[in-house]
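Only one protein chain is missing; all other protein chains are in place.
Letters are used for the chains, namely A and B, taken in the order the chains are written, and counting of residues starts over at 1 for each.
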Amino acid sequence: MRRCLNSPFLLILALGAVVALLPLILPSNFYVRVVAIVYINALAVLGLNLLMGFAGQVSLGHAGFFGIGAYAVALGPVYLGLPGWASLIGGTALSGLLAFVVGRPILRLSGYYLAIATLGMGVLISMVVSNEANITGGPNGMEVPRLVLFGSRITGSLTWYWISGITLVIGALIVVNLIESPTGRAFRAIHDSEIAARVLGVDVARYKLLAFVLSAVFTSIAGSYLVLLDGFVTPNTTSFLLSIELVVMAVLGGLGSILGSIVGAAILVILPQFLTVFHDYEHAVLGAIIIVFLIFLPSGIVPALASLIRRGPA
Amino acid sequence: MSILTVENLRIAFGGVIAIDGVSFSVRRNEIFALIGPNGAGKTTLFNMISGLYVPQSGRIVLDGEDVTNFTPQELARRGMSRTFQNLQVFFRMSAAENVMVGRHLHENRNVFAHLLALPSVHAQNRTTRARAEELLALVGLEGVADRAASSLPYGALKRLEIARALATEPKILLLDEPAAGCNPVETEEIDAVIKTIAAQGVTVVLVEHDMRLVMRISNRIHVLDRGRTLAEGGAAEVRSNPAVVTAYLGGLGEQEAARARD
Partner (left out) sequence: MAELLQFTFSGLTVGAIYALVALGFTLIYNASDVANFAQGEFVMLGGMVTVFAMAAGLPIGFAALVAIVFVALVGLLLHRLAIEPARGASSVTLIIITIGASIFLRGMTAILLDKNFHNLPPFFGSEPFVIGGATLLPQSLVVLVGVALVLLAVWLFMSRTLLGKSLLATAANRTAAQLTGINTSAVIGMAFVISAMIGAVGGILVTPITLTYYDAGTMLALKGFAGAVLGGMGNPIGAVVGGLVLGLLEQFSAGYLSSQYKDAVAFIVILLVLFTMPQGLFGAKTVERV
């Protein structure tokens, strides 16, 4: 167990195995779909973790990129006549480009100032989407044309399960690769001491920007996937609350933990599904669970449990 | 031939002049010490030389090039590195990884290669790691490579910063109180480390409170008091300079002056 948590490549293997075997035990299509949504959210959280957990830069506006990915696959086919996959790539590129342009001025800020600036960026994107109703359908949202790959329409939950699962494994692999490279070490150095990083020759502005762009790309792809799976897009995909939700997933699972990104996403996606049993108590219970988890596992579920295991059972 | 020259440096914070017209010149391959009572402005001077603070006036020349107003990154490329009085260790990383960050400028920084973890990246990681272990050994930190930096004692962290700074392959190394918080045995070890570094052709500039260490290893000593130059010269010269003795005796440095004499 200890080795498994410590060795990132074993983690990828284990993740691949879980993705491959889980459909065998999932009792119904409903569960397949829920797990697919977990994978999609985990992909976004993984991106956010690259920025927050590794490079140490907060963002309260990542739903903006999620929304760009989501609306790209909705608008691209309708207004530009692009195939779904090209719209997805276009949306991803647009998110990356926007992050690149906006990132430079924004990332000179730090802490709460950075938080509010990214939040502002997210709110601006969200506002365009909800207000340009004649293009986006406004608050009512719009239908998303089904993705067509190799001549066949992609609709079933299981197909989306495989697409999102494989993308998540690839995403996790990329993050692992990056973390164990000079780029990843630069990210982590910036997190701990910007001053020391600069003195050692690390181009801090460049690496912050790189982390921002990469995380935007991950999140944008997740946004595209989610609405392609749903077949529908609404401004909720760009909302401030979604930005917060992504941050909560990252912190709950554990900042700087790849497994944590997945666990955090799983809890926040699956829990509400079960909490519907409690009807009206859903929100109260969700809030209480977040509080209790973080009081007892303040560094996030995965890192806190890992250090418990390392120290041995109490 | 001097490797570092500062001329008439001056900086003020909110009306308080921290450094007021300080000039000195460091010769290649020497060990040059900056001393002075608390609040003399030694660390502020270091922060200006290493590009963290922008001087209000004056000039800094590194190896013949005017580097006034250069960023720390630009200075690192030109062969300057430093350690910190208030530790700036990467606490979430292992000891080896801390030093590996110091190799940043000597590594291939192609992000796409990193994303795909090409074989060249693995090979480079191994080389960087091997170099980091050598440097850890050089500063006397064998066997802690894979320990989390946050689990190391204070004295070890001081040396970790030296190893990390050396990893950049500096021409000139600024050490800010390398022996602070170390016991006499550890101080001896730091002493030996600094001599080894200097012997390898690296110019060393150090700020230090431990007078015995300073007197023992420095070729020349520059004394600051309240932001101004008080004296400069060899250990014997500085020790017998009346102005220096007064500055220390008059201030809180009585004990330090006493120690300097023995």
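Going forward, a residue touches a chain if its C-beta (ideal position, glycine included) is under 8 Å from a C-beta of that chain, and two chains touch if they have at least 3 such contacts.
Since the structure is predicted, the reported quantities are computational estimates derived from the model, not experimental observations.
In the complete assembly, the contact with the undisplayed chain comes from A:V58, out of A:I12, A:I37 or A:V58. Between the chain not shown and the residues A:A55, A:A117, A:L147 or A:V202, the one that touches is A:A117.
Only one residue in the set A:A14, A:I166 or A:V285 touches the chain that does not appear here, and it is A:V285. Interface with the hidden chain, as seen from subunit A, comprises residues 52, 58, 105-106, 108-113, 115-117, 119-121, 123-124, 127, 131, 195, 240-241, 244, 247-248, 251-252, 255, 280-291, 294-295, 298-300.
Keep this in mind: only the chains that are shown with their structure count from here on.
Centre-to-centre spacing of subunit A and subunit B amounts to 41 Å, using the average Cα coordinate of each chain. Only residues 50-52, 71-73, 75-77, 81-82, 84, 88-93, 97, 100-105, 107-109, 111, 113-117, 121, 124-125, 128, 164-165, 167-168 of subunit B touch subunit A when the two sit together in their complex.
By the touch criterion given at the top, residues 174, 176-178, 180-186, 188-189, 191-193, 195-204, 210, 256 of subunit A touch subunit B in their complex.
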